[in-house]
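These notes are about the structure you will find just below.
Apart from one protein chain that is not included, each protein chain of the complex appears where it belongs.
So, chain A:
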Amino acid sequence: MIPTPDLSHLKSEDYKHVYEPAEDTFILLDALEEDADELRRSKPLICLEIGSGSGCVSAFAGAILGPSAPLYLTTDINPYACRATRATGRQNRVPIEPILTSLTGPLRRRLRHAVDIMLFNPPYVPTDTDEADDAQQRANIAGAWAGGHDGMEVTNTLLDQVESLLSAKGRFYLVAVKQNDIHGICQRMLSQHGLKGETVLQRRAGREHLYVLKFTRQSSNP
């Protein structure tokens, strides 16, 4: 049993600006814990989390893999989230490096086929397209959940970047809900990017049917 990261330094004031870990966060933690031995054996060098919010997920990856390796990079478009991630790294003694940016922009040139673990709990809630666009523009807390059409507008952009970033042994973990069309996501990743998807965990939480999907290269030997 790997303990949930200590988030006692984050207060209700912080959660006005930063998404507070909830069931969708915890299912991702549980999926990582289930894969803990496999992740340790793969000796990752780079762990990249997109949209890190509170930093809870990367801190948990740090609890599994240790502080000295891999390099923990995170991105978030919300400056409050980057500060929260940094603080959570310190609180849990994991040297997390938050980068204030949208998705993976400044990393794509240098991290081509170099990321061993990629994590994304996206804004997956179906909303109006305008609502999702506005939330990303304003980089506010609604950007943590407003997903636009099918809840897939932000995720779709990132999905097209995954293959170019993932290393030969890379693993990409994605949180999704049933309305996102799980089968469609997996089919598309396979046919367009040659990445094989599988469901690591699924469960109902209130009204949501949550999934954690894992994508790997077909040739890789997990």
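By definition in this document, contacts are C-beta pairs under 8 Å (C-beta built on N, C-alpha and C of every residue); 3 or more make two chains touch, one makes a residue touch a chain; residues count from 1.
Rule of thumb we're sticking to: contacts and distances are computed from a predicted model.
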| item | value |
| --- | --- |
| The complex's invisible chain, by UniProt name, from "Actin-related protein 2/3 complex subunit", "6-phosphofructo-2-kinase", "Trafficking protein particle complex subunit" or "Trm112p-domain-containing protein" | "Trm112p-domain-containing protein" |
| Absent-chain contact - pick from A:I2, A:A22, A:L45 or A:A205 | A:L45 |
| Contact with the hidden chain (one of A:R108, A:K178 or A:R203) | A:R108 |
| On chain A, residues whose C-beta touches the chain left out of the figure | 43, 45-46, 67-71, 73, 77, 79, 82-83, 86, 95, 97-102, 105-111, 114, 137, 139 |
